[in-house]
Every structure is written in structure tokens, then in C-alpha cells.
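All protein chains of the complex are present and in place, except for one that has been dropped.
Note that the chains are named A and B in the order they appear, and that numbering of residues resets to 1 at the start of each chain.
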Amino acid sequence: MTAATASFDMANRTPARRWFDDPMKLWGILMLIPYALVFLVLVTYPVAYGLYLGLKPQSYVELFRDPAFAVAAWNTVLFLVIAVNLKFLMALALSGFFMAQRGWVKAILVIFLLPWAMPSIPTILSVRFLLNPEWGLVNAQLFKWFQIDGPNWLNDPQIAFGAAIFMHIWKSLPFWTLILITGRMAISKDLYEAADVDGASRWQQFRFITWPSLAALYVTSTILSIIWTLGDFNSVYLLTGGGPGDRTHVLATLGIRYLRIDKLDLGIAAIITAMPFVLPLVFVMVKRLSRGPQDD
Amino acid sequence: MVHEGLLQGRGVKVDLSLYSTEDCITKSVGAVEARTPPDLGYCTTYDFRTTGKWAIEGRLENLSDIINPMKSAFVPDALETTLLFGPDGKKAYYAMPIQRQTMHMNYWRDMLADAGFKESDIPETWAENWYFWCDKVQPALRAKGQRIFGIGHPLGVAASDTFYSFLMTAAAYEVKVVDDNGKIVLGEAKNRAAMVEALRFYTSIFAKGCTPPSSVNWLDPDNNVAFHGKQTVMTHNATISIAGKHLDDSNNASLTAEQRAQAKKNYEELIVTRKWPKGPKGNVIPNLAATKTAVIFADGKNKRRAREFMTFLMQEDSIRAFTEGSAGRWYPVTVESTKSPFWQADIHRRTVHQQFSEGTVPFDFVYNWKFTAVNAENVWAKAMQRVIQDKVTPEVAVDEMVKRITEIAG
Partner (left out) sequence: MNSRRIREDVRLFLVAIPVLLWTLIPIYHLFILSISNEKAMLAGKFWPDEPTLQNYRIVLNQQHYYLNNFWLQLFNSFLVAAAVGVITLFVATLAAFSISRLRTPGGRTIMNLALATYLIPAAFLAVPMYKAMGSYGMLNSKWALILAMVALASPYAIWVLKQASDKLPAELDEAAVIDGASPLQIFRLVYLPLMAPSMVAIGVYALLLAWNEYLYAFLLLSNEKQLTLAVALGQFLGADDSPWNILMATGMIYALPPMVIYYTFRKYMVSGLTAGAVKS
């Protein structure tokens, strides 16, 4: 394919002509202009402006003095480690479940996609209300049946943080499950049939057929998911608001917290502080993703 | 809830944006920072969070020329809170007093009766009053199988209710945080000790299991919601918005007749508004009052129009209509309006009127504008969280509080 394209390029290019005489190049450049503009105006400038605002050393002194920052940084690490791994283990298992050749399983898949198809706000707020310790359904039922005051859910820092992780997984699980289903569908049925004939166990089939075929996809998806999870604002902000007492903030919500208490500079400083950890991941992913299909 | 009539017939098109309290401040700060502020701004948290800061940073127009001619129309307590330091280091009126609020207690009369108590059973002394709801009313209702909390007690970091109630408690313990020159005196032994007691007492309501567990994360509306839902028997709130909601409901055409009748009964018979009890030493707790401010931004585009509008708004008829349009939630800043029959119309309003008539004290940020930042960060609620979540002693939490306040406002 590469060779074919090259020869096709050659056939239409006379070295003597300048770029604007070559319709391919001329149109190629013209067609890139809209995105180039978007990039310059809406990405380069904001980022440069942000960096400029982040130059004040005083912001960093204040940032590191603010206990909420250390808490948010640690929370972010926890959130990533727990949410991403849990989500992918679940997605891996569920993708197997959804491969079952049953009509009703396919119907469940359609329902299962709902969290992905629905906007975050109403569903997250619904859970927020569900878990309200006084008037939420969960604790009301606990009191009704057992006359006990249930857990303080979103007002206990640990439980609230766990709930935010749950919310994140709830919302993003369908997407990653779909990805892994697509990966599983690419595996030839013959392999499993042959394994069946050989009397291989379920685990052996997974270990020697499924996993080797899925591993690369699993790793790519995991890295991608790490980056997206890092930016999940809604799950934390709409569920716990970063509370109680700023104990459940993550870096994605910290910027807005600083905006709310009129300290925008600290928000920018917090993001810049996170960059040394984010950029290597971004770099790795750009390399992985920008390889065309022909390179694989 | 601006009266539409106010804005009509002036030949000027007014572009009006309404926000929830918390969004209002965020939006305003963003617009001011971006140097694209509206012509005129009014949020009910400006005074807590930004007015003093903006004045000294030169973000606001000096309104002395509007205020001075009508100075005698204002209640002095209210007006003095808007005499602020400008960028030139001189004091001037950089903000317009619009409305006032102070702290009240609300309780459900029917729930109290249901618990087997009369209103005359409510003690008027400090700890006895608070613990009456915790130790008497709550167990009595729980014994009947109801999942009730005695008090709706704001403890959330993101709620201005929290620092309002807490500073009122601090006032009950006669804590002085700053002196009249704005110097921080909280670190002095006497004040520190009193603050420790105030913090210990304020958090004890939570420790007793007397306030809903979620109150550690409450936003401003949540103590209202819990009270409306009859999950708490008593709550304390600045303004009578709690009762006011039921008055609004009783006139709300989108509700059923039955719902309206119930709301009317709630407002007129079942909900009581009262002032706080005596302080721990039998002292009278001063009414901690906040004066809400409207401002004209220095970077605004139509400052002349904004001044005209402000002048118009402050005419007795307009400002009275504006204030009374909020169903008693806000108390007037002009002497004339406070005499309006509106404030004698029912028990809730009479209580408000009574409290304001006794005289009020302002918040610390009036003496030291950097306290707007202390409030924005809600250092007070942070100290509560340290005691409640991290189980540190009130002494340690107050030491941290003093340290942080000195960092921010010293």
C-alpha cells in the first residue's frame, strides 16, 4: 500500500513546479488551514497564556502550602490506579459475557450501553441523591428494615471517594467493554473450536487464545483510559463537589475549586505541576496512535 | 427575584442575568478578571467574598456622590459597612448597601408537640437550648420510629451558612477575631481560649449525632431542604428564607390547591422563627448582620447608565419594592423601609424586625478586607472538619486556624 501510494504521488509531481502550481499540494495545504486555525486560536494561545499565568513563583509557594493540593494529588494517583484497573478487569470479564451466543444477552448489551449514551449530569445527580444519608433511598430503606442509620456515604471522605470511583466506572465501563468485545470478535472462532476438540479448559482457552490476542489492545486502551480518567471532572465534582472538606478533590476538579475561591493562579499552577507526569504518557500515546495501520 | 416593573418604562434596555448564589460570585470574579464586567453587579455574597478586595484593587467605582446626598436615609449600621478602603488608601463608599440579613432559629411547632413538648419548655440559656433539641426532642421522636435529627447544623466548607452560624457562635462566646483597626487579635490567650470553646461547642452537635451526617458536606440550601423535609426539628439560618419558601409555595399557581393550603399552614402556624438564646455566660448575643452590596465596576462599559440605574434603584419606592419582593428574606437598609407595615405582617417578619431594631454588629471583613479571603477559604469550616474528620482537639484546630488566618490576613 505504501509503495502504491508513493508511485501515485510520483506520477503527479513534476519537480520543477512550485507548490502552489501543484494542485495536490495546494489543496492539501488549503484543507489543513481550518484545523491549523482551530489549533492556533483555541489550543496554542490558551496553553501559552496559561503557561504565562503560571510563571509566578508565589503561586507555587501558596499551592504547596495548601493542604488541599497534597490531598488532591494523592487522590488522583489513587483514583487512577483503582479506577482504571478495576474498570478494565470488569470490562475484560464482561466482554466475555457479552460474547455469549444468546439473543437475550445481546438485548442486555443494548441496555448496558445506557450509561454511555446518557449525559453525566442527571445520572450522577441521581446517585448523589440516592446516597444522601438522610433522605436518600438507600439509608431510608436501611432504617426501615433494620432501624439503623446507614453509612454517611458521600460525607465520609473514604466512602465518598469510593463512590466517585464507582461513578466513573459506571459511566465509562460500557465504552471499554465494547472495545474489548470488538477485540474478541476479531479472534478466529476456529481457534476455540480446535481447543474444544482438544479438551482445553475455559481458563486455558482464555490464557492461550484470548489473552494473547487481546493483550496489545488491552495495554493501548489502558493508557488511553489513564489519560481520560485523569481528566474526569464530572464524576467527582457532581457527586461529592470535592467534599467533605475538600477531601475528595482530584487534579481535574482542583482548578475549579481555586476558581471558586478566587485563586485562579493556583489552579493553573496545579495543572502545570501535574504536567511532568501527564506529558510522558501523552507522548507515548501519540507515538502508539499515530502509527498508521500499515506499520503494524 | 427582581420586580419586572422596576426595569420597565425607563427607555433603557436592561440585560439581566440571574444566577444561583455560588455561580454568581464565580461568574462575577471571572468577568472582573477578564476586564469584561457587567455594568452593575449584585450577588448576595459579594460582601462576604469580594467587595472589600475589589474596592482596594480599584475594580469598583466610588459611589460617594450617590450616597452622600441621601446618607440620612440609610440605617447607619448598614451604611458603615460599605465605607471601604480604595486603591488610594482612603475610605469612600465603593458599594451600595441594598439589603441586610441576620441569624435566626427556625423550628417546627408540630414536631415539637409530637415529641411531647410545649414551646415554653424550650430553655433560653445557651447549652440547654441547643441540647434540648439533641437530648430531649430527638430521642422522643426517634422513640416513635421517626428518622429525625434535632438540629440542622451547617458544617460544610462550601457553605456560607457554616461560617455565618459559626461566627455567631463565636460571638456568643465573646471571641474577638480582629480589633476595630483590623488587627488580628485571635491569637491572644483570652480570645484563643474562647474560640476553642466555641469550636468545641459547635462541633459537639455533630459528635452527639444530633445533626444529619451529611451536614459536614452541606451546601447553602441543604439545611433548608432537610428542614422542609421535616428531617430536622430546628435549624439556624441567616434570613427567613426557610419560612419564605412556604409563603412562596402558598401563592404558587403550579402547585395543587392542597399543596398551597399546606404551605400556607406551614408558614402561618407550623414554622416558628425566633432569635438565638442567651450566650454561655448569660450574655445577650449580638445580632451579627451582613449588608448585601451592589457595585458598579470600574471596567464597565456604561458607567453613566449604571449610576443612573443605581440612583433610581435607591429611591425609597424602588428599593422598598425590591426588598419586600423577596417575601421577608431580606431586611431593608433605609430607615423609612424598616417602618413599613410589611415588617409587622406576621410572626416571622416581626422577629426579624425586632432583631434588627435591637442593633447589629458587622462581620470582621468590615474592619479587615482580607477576611473576605478567610471566608472564601472558609477557614472556620476547615477547623470543624479537622475536629470532626481528623479527630484533632479543638485546641490544635484553633492553633491551625490562627496560623492560617495570620497567613491570609495578617
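The rule we apply is simple: contacts are C-beta pairs under 8 Å (C-beta built on N, C-alpha and C of every residue); 3 or more make two chains touch, one makes a residue touch a chain.
Predicted model, so just to flag it, every value in this text is computed and none were measured.
S.K.: In the full complex, which of B:N224, B:T273 or B:T372 touches the chain missing from this view?
M.R.: From the options B:N224, B:T273 or B:T372, the contact with the absent chain belongs to B:N224.
S.K.: Among B:H104, B:H153, B:R192 or B:K245, exactly one should touch the missing chain; which is it?
M.R.: B:K245
S.K.: Which residues does chain A use to touch the chain missing from this display?
M.R.: 1, 4-5, 8-9, 11-12, 23-25, 27-29, 31-32, 34-36, 38-39, 41-43, 45-47, 49-50, 53, 94, 97, 100, 102, 104-105, 108, 110-123, 125-127, 129-130, 135-141, 144, 170, 178-179, 182-183, 186, 216-217, 220-221, 224, 227-228, 230-234, 237-238, 251-253, 255-256, 259, 264, 267-268, 271, 274, 278, 281-283, 285-286, 289-290, 292-294, 296
S.K.: Of the residues in chain B, which ones touch the absent chain?
M.R.: 1, 15, 17-23, 27, 30-31, 33-36, 219-222, 224-225, 228-229, 231, 241, 245, 252-256, 259
Keep this in mind: only the chains that are shown with their structure count from here on.
S.K.: How far is the middle of chain A from the middle of chain B, if each middle is the mean of its Cα atoms, in Å?
M.R.: 41
S.K.: Can you check the complex and tell me which residues of chain B touch chain A?
M.R.: Those residues of chain B that touch chain A are 22, 25-26, 29-30, 33, 49-50, 53, 145, 147, 149, 156-158, 209, 212-217, 219, 225-226, 229, 231, 373, 376-377, 381-382, 385, 389, 407.
S.K.: Contact residues on chain A for chain B in the complex?
M.R.: 65, 132-135, 140, 143, 147, 149, 152-157, 160, 240-241, 243-247, 259-262, 264
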